[in-house]
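Quick notes on the structure that follows.
Removed: one protein chain of the complex. Kept in place: all other protein chains.
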Amino acid sequence: MNFTLSQIADLIDAELIGDGEVRIDGINALDSAKTGQISYLANSKYQKTLCNSQASAVILSSSHADSCPTNALIVSNPYHAFALVSHLFKQYNTAPNKSNEFSSIDSSAKVKGAIISSGCFVGKNVTIGKNSIIGPNCVIEDNVVIGDNAHFFANVVVHRGCQLGESCVISSGVVIGSEGFGNARCEDMSWKTIAHMGKVVIGNDVTIGANTTIDRGTIADTEIHNGVRLDNLIHIAHNVIIGENTAIAAKTGIAGSAVLGKRCMIGGMVGIVGHISIADDVVVNATSTVDKSVTRPGIYTGFFPLMTHKSWQKVGVWLIKLDKIAKILKIKLKDINK
Amino acid sequence: MNFTLSQIADLIDAELIGDGEVRIDGINALDSAKTGQISYLANSKYQKTLCNSQASAVILSSSHADSCPTNALIVSNPYHAFALVSHLFKQYNTAPNKSNEFSSIDSSAKVKGAIISSGCFVGKNVTIGKNSIIGPNCVIEDNVVIGDNAHFFANVVVHRGCQLGESCVISSGVVIGSEGFGNARCEDMSWKTIAHMGKVVIGNDVTIGANTTIDRGTIADTEIHNGVRLDNLIHIAHNVIIGENTAIAAKTGIAGSAVLGKRCMIGGMVGIVGHISIADDVVVNATSTVDKSVTRPGIYTGFFPLMTHKSWQKVGVWLIKLDKIAKILKIKLKDINK
Partner (left out) sequence: MNFTLSQIADLIDAELIGDGEVRIDGINALDSAKTGQISYLANSKYQKTLCNSQASAVILSSSHADSCPTNALIVSNPYHAFALVSHLFKQYNTAPNKSNEFSSIDSSAKVKGAIISSGCFVGKNVTIGKNSIIGPNCVIEDNVVIGDNAHFFANVVVHRGCQLGESCVISSGVVIGSEGFGNARCEDMSWKTIAHMGKVVIGNDVTIGANTTIDRGTIADTEIHNGVRLDNLIHIAHNVIIGENTAIAAKTGIAGSAVLGKRCMIGGMVGIVGHISIADDVVVNATSTVDKSVTRPGIYTGFFPLMTHKSWQKVGVWLIKLDKIAKILKIKLKDINK
């Protein structure tokens, strides 16, 4: 697999400075790249490595063009251009050994034009769009609809009736449409499970990371809108709605009926409580707890700073007494807020 | 699937006001319900939507009966009644395309009366009770015992010798009986893994959410008692014991040998350290850390409040110096505690 530099320039709409006929057969970091490989400079702090790079071409912005020791592709957003080029060399393991081997596919399923690997279960009235690839050991229950150009890795489960748009990429071990965590307490303090009748509805161009779980809605649906990016081991509870192009890092948990806006960036291991809403364009840093609605765009944080264990013990002693310290010092909240 | 309102009234032991012959074919929220659907009012803040609801019947408490514009079912706990009714309309995807297709079931397994879907592995001397349903691609290792009326979704793994009572609902991707995280340090600072000989023993009417993991005990067993509710992506370590009817929300982690009481409610993403105990009827709010035993019932919290990142930086500077501030101010702990 190789391309001329001109072909790559066309793909990323770049100004080419140098030899368009040089052949590119891979992509690599500036300091590891060898002849035949293309690299990129997206962060000025790596500029030093540019001068000595052995890459056959570098994608960079015009401000670094003068320092480029080899063929240059000038673009306004080098990182985005790198993302585009990376797909030229991607190596998804798409082909099953033999199509449909040991797969149980109901005769009512409409899967023509899709590739289904071995060990899959495909239930009644399932629709899988053309050019979609379903990896080994996936389970697609009755009445699920999957759009064109989907890529499912291995061991994915989509429960009854859930819907995915076009071009979704679903990593291994993902569970879509599990029952929500709804329980009513009985008089004897035992729990009665609520049967969930909603679905999960996922838009176009959504990617979901490994072992992430998305519960179905109680009555209405759980919704993941177009262009959302979900990392690994995320939990999305019943009736959550995630707005377009919001990206959420690994291990974050979102409780029931929370509504997230568009273009948010939620860090890893963030906890978002239920029944709140987050505005568009909100950034929440990693490991924060969002325990109330966030109504304005901005960057938010809430985690305890790391210390030596000894310091933490000393600080903790006073932290848990802050209200009493204020009392001793005769500080009043109104003094502070004025 | 439809029922007369009288049939539903009988199921939930309700007082029926109106027409018992009206046919109900679904359940919906007050503001979305259409003719033929039943709804419920469990929270007074939704009372406004009651007046204009198009539902053919509403489950509610006697205090709201006067405001009901349609047929009413009067009960003392409408949310619990809704839970009961939801099961009339539930649509679990229970039927395999063809029973036992591509499933490897050892001839010594006792699975008569259970339904086993495709792609499953069932080992030696396994017992699965009657009316139990094992979804696609589940792995049930040697000597496992599963009671009657179990519902396993897809890709569940139960390791050797573990035991589940009756009527358990196990979501997709759950792993029961994985090895505990026990390692002894060697002189050269490498680790020697401890082989775990305990089991996981699970009571009746337990539900476990998607991709949750429960480790087996080191020597004694890990125990999940009757009526426990576990949400998605929870980790239960070796030798943990969880008391009856305790409910735990998603992403919580419980370290080795912790013992939780009965009827506790543990929020999402709570961290519970090992070798501690939590009393009956304790509530822990989401994202808290439980680093010591909790001996009294009550509501507990411990997470850093969310702020704008700028405020967090300003506050943090002082937080990590609290002990030194106390020193400057000449405040002593004994002044506070008196």
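Letters are used for the chains, namely A and B, taken in the order the chains are written, and counting of residues starts over at 1 for each.
We take it that a contact is a pair of C-beta atoms (placed from the backbone, for glycine too) under 8 Å apart; a residue touches a chain by one contact, two chains touch by 3 or more.
It should be emphasised that the depicted structure is a prediction, and the values quoted were computed from it without experimental measurement.
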Among B:29, B:115, B:265 or B:325, residue touching the chain not depicted: B:325
Residue touching the undisplayed chain, where the options are A:64, A:80 or A:185: A:80
Where the unshown chain meets subunit A, residue by residue: 26-29, 32, 77, 79-80, 82-84, 86-87, 89-93, 96-98, 101-102, 117-119, 135-137, 153-155, 169, 171-173, 205, 207, 209-211, 227, 229, 231-233, 244-245, 247, 249-251, 262-263, 268-269, 286-287, 303-310, 312-313, 316, 319-323, 325-326, 329, 331, 333, 335-336
Contacts of subunit B with the absent chain, listed as residue ranges: 102-106, 119, 121-124, 137, 139, 141-142, 155, 157, 159-161, 173, 175, 178-179, 181-187, 189-197, 211, 213, 215, 219-220, 233, 235, 237, 251, 253, 255, 269, 271, 273, 284-285, 288-292, 294, 298-305, 307, 311, 314-315, 317-319, 321, 324-325, 328-329
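Everything below uses one rule, namely that only the chains that are shown with their structure count from here on.
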Rotation angle (°) superposing Cα atoms of subunit A on subunit B, nearest 5: 120
Centre-of-Cα separation between subunit B and subunit A, whole angstrom: 25
